[in-house]
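A single protein chain has been removed from this complex, and every other one stays in its place.
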Amino acid sequence: MNTLVTQPKSQKKIDLQRFLEPYLYLSPALIIIALVIITPTLVGISYAFQSIELLNPFNGGWIGLTHFKTLFSDRYFFSALANTLDWTLISLFFQFSLGLGLALLLNRKFAGRKLVQALVFLPWAVPTFLSGLTWAWLFNPIIGILPHWMTSLGMLPEPYNILSDPHLAMYGPIVANVWFGIPFFAITLLAALQSVPSDLYEAAGIDGASSWQVFVKITLPFLAPMIAITVMLRTIWIANFADLIIVMTSGGPANSTQTLPSYIFTTAYRRLDFGYASAMAVMLLILLLLYTAILLKMRSKLSNGD
Amino acid sequence: MSIIVFTNFLKSVAHRFAILLYLVFALFPLYWLLKIAVTPDKLLYSEGVKLWPSEFTWVNFELVFTQSEFPTFFMNSAIVSSATALLTTLIAAAAGYAFCRFKFRGKLIITGLLLVTQMFPLVMVLAPIYKIMAPLGLTNSLLGLVIIYTAFNVPFAVFLMQSFFDGIPRDLEESAMVEGCSRFQALYKVIIPLTLPGMAATLGFVFTAAWSEMLFALMLISDSSVSTFPVGLLNFVSKFAVQWGQMMAAGVLALIPACIFFVFIQRYLVQGLTAGAVKG
Partner (left out) sequence: MRKILFCSLLSLSIASTLALADTKLKLVEVITSPDRTAVLRQQVADFEANNPGITVEITSLPWGQAFEKLATMVQSGQTPDVVEMPDSWQGLYASNDMLVDLEGRIAASGLEEKLTDKTLAMARNTGGKANMIPYGFYLRAMFWNKKIFAQAGMTEAPKTMAEFVEASKKIKALGTGVSGYCLRGGVGGTNGWMMFMAAMRGSPEFFDEQGNSLLSDPESIKGAQFLVDLYKNGHAPRDSVNWGFNEIVSGFYSGKCAMLDQDPDALISIAKSMNSEDFAVAPMPLGPSGKAYPTIGYTGWSIFKQSENKDSSWKLISHLTSPEENLTWAKKIGVLPIHKGAEKNAFFSTEQYSGWFEELNNPNYIPLTMPTHLKGWGYFGSVMAKDSSQEALLGMISTEKMVEDWAAYLTKEQQAWMKTQ
């Protein structure tokens, strides 16, 4: 063995190590995701092209795009799609703006801050089933106080249950969802806020910048990556989130709160038509992919523009 | 000068008032939960809209402790949630670091893949997962739940950890490496301490997500000795009656560990970074 030979070899080894290192860090995540999520998802997607009805187990088999053709003439599908849009955008808007507000409020020293932090984050820890039931109680005029308060405030003509009114019912699960989701944005944004170097603020303070200027010029840019990722993920989650709706209104009255995921749930586990349910799930997947692609494109354009 | 003092005073009053509003919004439904738990059954409907019942009782809490299997359920939930939180945070920290500090082939595809895992409705993957887990003996076990929860929480946790790593200036570890640390040492000695708040946040998220998860826990577990507490809650809802008092009592009790957990991770959340550490 002479050094001339080993030298490039070990150099190669180092190169290989360099090349492999990121994959090494990634491998546990990738393996578990591939086994537990990707494989079942592929199986789930394959249902969309098959006839899988538990009610008619003998009609199985591949049927191509039949489900997708049915889908385009299904009026419930389109109303569910519109409802999903309302549900997602309204929930997201309030969760985000109220969550950011809370993070800013908490990013300041005051007596009892620890206690307040622990308490305002509690809604996130309540199982959605329980929070759905609790909010349904609160909206029920027999056993809940909200309709009475809303009537006193002039928001309702008489104390009735907004969950029974097709024009208002969607706001019930939305309020519950906002309540549940504020802590998410508050925690992530607060953690990000606390990694803003304080000398930046000090410098701004010396320059005599107004607090709005500080917010726009320093805080926001620092938060931007976190905002981008949390808003994107949260949109996907909310769009896919059916628990509160199923518990509080089960899509009613008259389908007025039926979103795509709740319709998918009903189709799969009430009609036992897994094929059609999967076709709708695939449509939802495609729409969400489009949304993320657009968002990522915008993000990279923005960061290129900087 | 006094004007400044006065506006500062006004500002802090407004600040406290805003905090108070948030507190009321966050806690009122939970207060209602507690109210139902301490209301005797016969007053549940007749005094439904009162802010506090005319009589109150601890009997529901007693029943939950003595008559139900809730102590077991809480134990199971605690085991599953802590194991999931630890495992997920470790896996995600490693992956998030790779995402942040390396350029490598397939990065975009892997990012896309992580995102896609969040887009397909869970109800549609339930049956295939059940089929995979059943022959492995993971359908009636806490380990099975830990594996599934970890898998579904990892993607978000990776993004979260990545953005925390992103917030740490690159030259910090580079200078450490110049000073003779290996990359791993630099990670361990310099970066990890700085991402503790981020890790705490991740831990908190995953813990609560696992703590309150119901769909998989319901579908995969049928033996009550390995049930988690959200599924236990469902047993109070029968076809012909709902045992509201006991259910809400169990719900209130379930909030206590979550509350303790939040207080525990406070330190790290609030700690943040000192200006000096970041200057590098």
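Lettered A and B in written order, each chain numbered from 1.
Please note the rule applied: a residue touches a chain if its C-beta (ideal position, glycine included) is under 8 Å from a C-beta of that chain, and two chains touch if they have at least 3 such contacts.
Remember, it's a predicted structure, so these values are computed and weren't measured experimentally.
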{"item": "Displayed partners of the chain not shown (whole complex)", "value": "A, B"}
{"item": "Option from A:P28, A:G101 or A:G252 whose C-beta touches the chain left out", "value": "A:G252"}
{"item": "Selected residue (touches chain absent from view) among B:N60, B:Q118 or B:T139", "value": "B:T139"}
{"item": "Option from A:L16, A:A34 or A:L54 whose C-beta touches the chain left out", "value": "A:L54"}
{"item": "Residue among A:V43, A:I63, A:L81 or A:L272 that touches the chain left out of view", "value": "A:L272"}
{"item": "Chain B, residues in touch with the chain not shown (by the definition above)", "value": "41-42, 44-46, 48, 67-68, 126-127, 130-131, 134, 139, 218-219, 222-224, 231, 234-243"}
{"item": "On chain A, residues whose C-beta touches the chain left out of the figure", "value": "54-57, 140-143, 160-161, 163-164, 166, 169, 249-255, 266, 269-272"}
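To be clear about the criterion, only the chains that are shown with their structure count from here on.
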{"item": "Separation of mean Cα positions, chain B and chain A [Å, integer]", "value": "15"}
{"item": "Touching residues on chain A, where the partner in the complex is chain B", "value": "19, 21-23, 25-26, 28-30, 32-33, 35-41, 43-45, 47, 98, 101-102, 105-106, 108, 110, 113-114, 116-131, 133-135, 137-138, 140-145, 148, 179, 182-184, 187-188, 190-192, 194-195, 197-199, 202, 222, 225-226, 229, 232-233, 236-237, 240, 242-243, 261, 264-265, 268-269, 274, 277-278, 281, 284-285, 288-289, 292"}
{"item": "Complex interface listing, chain B residues touching chain A", "value": "12, 15-16, 18-19, 22-23, 25-27, 29-30, 32-33, 36, 44-45, 48-49, 51, 90-92, 94-95, 97-99, 102, 104, 110, 113-125, 127-129, 131-132, 147-148, 150-152, 154-156, 158-160, 162-164, 166-168, 183, 197-198, 200-201, 204-205, 208, 211-215, 229-230, 233-234, 247-248, 251, 254-255, 258-259, 261-263, 266, 269-275, 278-279"}
